[in-house]
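All protein chains of the complex are present and in place, except for one that has been dropped.
Up next is subunit A:
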Amino acid sequence: MAIDRFLQPRASSWMANAGENVDIAMSTRIRLARNISDFHFPYAFSEDEALKVDKAISAVLLDKGRELDYNFTHIDIQETQQLEREVLVEKHLISPYLARGQHSGSVLLSDNEELSIMVNEEDHLRIQSLQSGFHLQEAYQVANRLDSLLEKHLSYAFHEKFGYLTSCPTNTGTGMRASVMLHLPALTMSHQINRIIPAISRIGMVVRGSYGEGSEALGNVYQISNQLTLGKSEHEILQDLQNMTEQIIQQERRAREAIRSNSPIVLEDRIYRSLGTLTHSRLLTTEEAAKCLSDVRLGIDLKMIKDMDMSILNELMIFMQPAFLQQYSNKPLEPKERDFARANLFRERLNKESLNDEGEDYV
């Protein structure tokens, strides 16, 4: 099936590891929200309308996408199995909201997985452009080029005063959300992050961990994105986010230096303990794996760990998640079994220790 290639435990190009600041800025995303005039938005439309919107947008993308050399794969959400949907969510190719499949909807994916277009998510159209590292301008250009092509063939809901009309008033205007994923272990260890988060929210941007405010982010990965979509141009929003992200990256570098010069042995111990856990465990929970991955990543950045490729860690962050583990094992797994499968995956991929055959049939 066409979907199969996207379910493989293979790195997407945006998980690669290239470019400046890539040690801290892991990936960049631009999302544009658009709706088609003449149809109610997804919170109010009928299944009949949903089907029409889905067909119309999918047809335009499949046909006109070729003008920009895109060969999109069309995936109908309702015809996709639950586990496969979850794999696509874990890979960031679709949102959890779309995965629920409440009405006719689709995702169209480019071959390199850098473009994912969701149809009938919270808005009729969501163009998502993903890049590895810190590349706001490049990611925007990819999304914008496709948007400019689509507007020739689809009549967008646009308002002279309010701009692009969206379901949620937090997206009205540009419909653009730009985000950068940042790995901030030193700012987290030194608790400086707790001062940074509220300061940033005062200037129209938001930093989030994977859990609510103030708590530690899973794997010390944070997402910084623009909150404002009204009043500023796309260019200004991207520039502000660029400046703010650069400042956070600098602060993280300073915090890393401070920790390294103040307590080098403590830091080294922590990093190597985590490396030991990842390469020797037989049971690994998501939380523990995420924490250890963060430490090992920091160890590579600080050149304490030299013989390990960062892109493997990027892949593992994605592949260690529940749906991927089950897809990879070809069977449903209970949480305990997943911890076992996760530990196997890490030992296998990090190649530090050959797998123990007797362990295979656990539980």
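Here is the rule we use: a contact is a pair of C-beta atoms (placed from the backbone, for glycine too) under 8 Å apart; a residue touches a chain by one contact, two chains touch by 3 or more; residues count from 1.
In the analysis below, contacts and distances are computed from a predicted model.
A.B. asks: Given that one chain of this complex has been left out, which of "ABC-2 type transport system permease protein", "ATP-binding cassette domain-containing protein", "Protein arginine kinase activator" or "TldD/PmbA family protein" is its protein name according to UniProt?
C.D. replies: The chain we cannot see is recorded in UniProt as "Protein arginine kinase activator".
A.B. asks: Given that one chain is not shown, which residue among A:Q223, A:S311 or A:S329 touches it?
C.D. replies: Here the residue in touch with the unshown chain is A:Q223.
A.B. asks: Of the listed residues A:D54, A:E84, A:E234 or A:E315, which contacts the missing chain in the full complex?
C.D. replies: A:E234
A.B. asks: Looking beyond the chains shown, say which of A:S95, A:S110 or A:T279 touches the absent one.
C.D. replies: Spelled out, the listed residue whose C-beta touches the missing chain is A:S95.
A.B. asks: Can you tell me which of A:N21, A:S58, A:T80 or A:Q321 touches the chain that was removed from the display?
C.D. replies: Residue touching the absent chain, from the options given: A:Q321.
A.B. asks: Can you list where subunit A touches the absent chain?
C.D. replies: 29, 31, 35, 37, 39-41, 43-45, 89, 92, 95-96, 122, 144, 147-148, 151-152, 155-170, 172-174, 176-177, 179, 181, 204, 206, 208, 210-212, 215-216, 218-219, 221, 223, 225, 227-235, 237, 286-287, 290, 317, 320-322, 332, 334-335
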